[in-house]
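Below are the structure tokens for one structure; questions will follow.
Not every chain of the complex is shown here; the ones you see sit where they belong.
Labels A and B are assigned to the chains in the order they are written; within every chain, residues are numbered from 1.
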Amino acid sequence: MFQVRVKADFAAAHFLRDYHGKCENLHGHNYKVYAHVQGKNLDEGGMLLDFTELKKALKAVCDKIDHTNLNDIAFFEQNPSAERIAMYIYEGIIELIPGLKKTDGESAYLYAIDVFETDNNRARYLPD
Amino acid sequence: MFQVRVKADFAAAHFLRDYHGKCENLHGHNYKVYAHVQGKNLDEGGMLLDFTELKKALKAVCDKIDHTNLNDIAFFEQNPSAERIAMYIYEGIIELIPGLKKTDGESAYLYAIDVFETDNNRARYLPD
């Protein structure tokens, strides 16, 4: 089995609704994001998939929320938690590269998204 | 599936009994520790669990061994190896938040503890 991980980042404002603590105030983070792809076979060039293609998709999705207030985006009505941001980025990449959706387990698929709010706090989304 | 990871650190002295090499001498490390929680569902606020609560528990456990000689602590009679320290921290967090013990797999649980002796050497404990 092989896995490939690429990185992107974005900066955004957010606050958490119905939360008691510092995060209920509007603030922001320099978010770091990792996209992980997993698969069984390498292509003829010895690659699971091209780092560059995956990075391009990840960056395109992050660019959509870069320098925004996440609370203004419909997807985050529940809350722009790191967990929900990871789901948002997962769905954004799948929209750009539908072939990365997990199907039979034979072809390479997007198996995890990591969102770091800070270097110390990470949320990960793993689609079923 | 969602995962959340938080960090703490502590500094302690230790040496390894019955070991031939540099680690048999009393020395110390700035240990870095990560606690990982995993679960299927987000709460109404879009969170697997509150980063802050998990960090508080992790910090409380690390504080108990911060600036100590680990060899003086009963739990480490076998040896204060990074693997054993990870077990110690796991058990300490479960004592503080019993709900994080793995049960039916439906609710969020503490699924791994990482202990870095140095940036290059990591041990991980994953309870069964």
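One rule holds for everything that comes next: contacts are C-beta pairs under 8 Å (C-beta built on N, C-alpha and C of every residue); 3 or more make two chains touch, one makes a residue touch a chain.
Quick caveat, the model's predicted, so the values are computed rather than measured.
K.L.:
Once every copy is counted, not just the 2 shown, what does the total come to?
P.N.:
When the whole complex is considered, it contains 3 copies.
Everything that follows uses one rule, which is that only the chains that are shown with their structure count from here on.
K.L.:
In degrees and to the nearest 5, what turn takes the CA positions of subunit A onto those of subunit B?
P.N.:
120
K.L.:
Centroid from C-alpha atoms only, then distance subunit A to subunit B, rounded to Å. What do you get?
P.N.:
About 26 Å, centre to centre.
K.L.:
Quick one: in the complex, what on subunit A touches subunit B?
P.N.:
16-19, 21, 23, 76, 78-84, 86, 117, 119-128
K.L.:
Please give the residue numbers of subunit B that touch subunit A in the complex, ascending.
P.N.:
1-7, 42, 44-48, 50-52, 55
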